[in-house]
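Could you have a look at this structure, given as structure tokens, before my questions?
Note that one protein chain is taken out, while the other chains of the complex remain in position.
Let's turn to chain A:
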């Protein structure tokens, strides 16, 4: 089976965008952590826009992929996306309550994005039907 069949152009664009944003996301966080003592005020706020932008672009790429695949794949991706988002909301909310009332360790808010993708990977093998 050829690469073109396994990975149609829309999927290739999605994979490329996802890898590029993931690499930039990690590098930008490393850079911000490393330069935190030098960065201050508006410069620090501007630097934080880089990983935030990576998240926004990656989400946009996912939503764009949904518009470019066939109706079965679109429905499948949408179901997985919605259920993963629900799980991420539940986990983040539960952890927030635990932080407030049970004094568990603080979980940075940005971790909700990672939780969402972990949830997406967990639910995907179980959601194979659009019915």
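Simple rule for what comes next: a residue touches a chain if its C-beta (ideal position, glycine included) is under 8 Å from a C-beta of that chain, and two chains touch if they have at least 3 such contacts; residues count from 1.
Criterion: contacts and distances are computed from a predicted model.
The unshown chain of the complex is recorded in UniProt as "Putative transcriptional regulator", chosen from "Putative transcriptional regulator", "Sterol desaturase family protein", "Branched-chain amino acid transport system permease protein" or "Anti-sigma factor antagonist". From the set A:34, A:72, A:97 or A:110, the residue in touch with the chain omitted from the display is A:72, counting the whole complex. Touch with the chain omitted from the figure is made, among A:36, A:93 or A:130, by A:130. The chain not displayed touches chain A at residues 5, 8, 69-73, 75, 128-131.
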